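Only one protein chain is missing from this complex, and each of the others stays in its spot.
For chain A:
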Amino acid sequence: MDVSHKSSSGMLQDYMSIDDILMSSERLPSVFLVPVKGLGFLDASTNKKDIAVGTKMDLPLWLVLSLAHPRKKFISFDYTKPYKGTYREILKADASVVDLHKIGPFFYAFGQQLLTLNHNESLQMAKCLVLTFMERFRKIMDWSINAYEHDNSERQEKLDEVERNLFKLGQKSLQSFQQWEMGESRKLSSSELVSRHRKRKRDMSE
């Protein structure tokens, strides 16, 4: 019953989701189009009391979603590297070799959030998200239901969070099937939470 690590599967974020909160804390390069009175201390590069027009700052997504809203226009922003032209070309060339975890563990979720804002590259970026996912998905499905985690841990490293969750699902269903084959599913077992707790107690008392 793990609700905390569900994350957004679309334009809406899950308010209580830990993953969504972490994702929306990632930053975007922004420029202030209006002055901001009294908040100069947020800009580390200056001692001024106010933020001047034209100030460049990296702002977290949760703030950009509000300030860059088409009806407000307090700031302008740009995509980060993974979502811009050069990287899109790399992904188009061969999406499956790219380390999506390194370039931002929430590649798809963050990209989807960016689409809720106006940006002149949003159409290309949207296409890129879809094509990238399509290309990588096949391999992930194959790996996750055909081999065990220790064989796959290296491959898992290059997956972003959405892909990792899919991978885990595949592994779980592989495990369940194998347990059923061996008649293990009829046996009662101690819960995972309990086993981990006892293990930690044992480790601590040693």
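Assorted remarks:
Heads up, the rule we're going with is that a residue touches a chain if its C-beta (ideal position, glycine included) is under 8 Å from a C-beta of that chain, and two chains touch if they have at least 3 such contacts; residues count from 1.
Quick note on the criterion: contacts and distances are computed from a predicted model.
A single chain of the complex does not appear, and UniProt lists its protein name as "DNA replication complex GINS protein PSF1", one of "DNA replication complex GINS protein PSF1", "Large ribosomal subunit protein uL3m", "Phosphatidate cytidylyltransferase" or "AP-4 complex subunit epsilon". In the complete complex, the hidden chain is touched by one of A:L42, A:V97, A:L123 or A:L169, namely A:L42. Within the complete assembly, A:V194 is the residue of A:L12, A:V97, A:L123 or A:V194 that touches the hidden chain.
From the options A:L12, A:V34 or A:V97, the residue with contact to the unseen chain in the full assembly is A:V34.
Annotation for chain A: contacts to the undisplayed chain at residues 1, 3-5, 15-19, 21-22, 25, 34-39, 42, 59-60, 62-63, 66-67, 72, 74, 183, 185-191, 193-198, 200-201.
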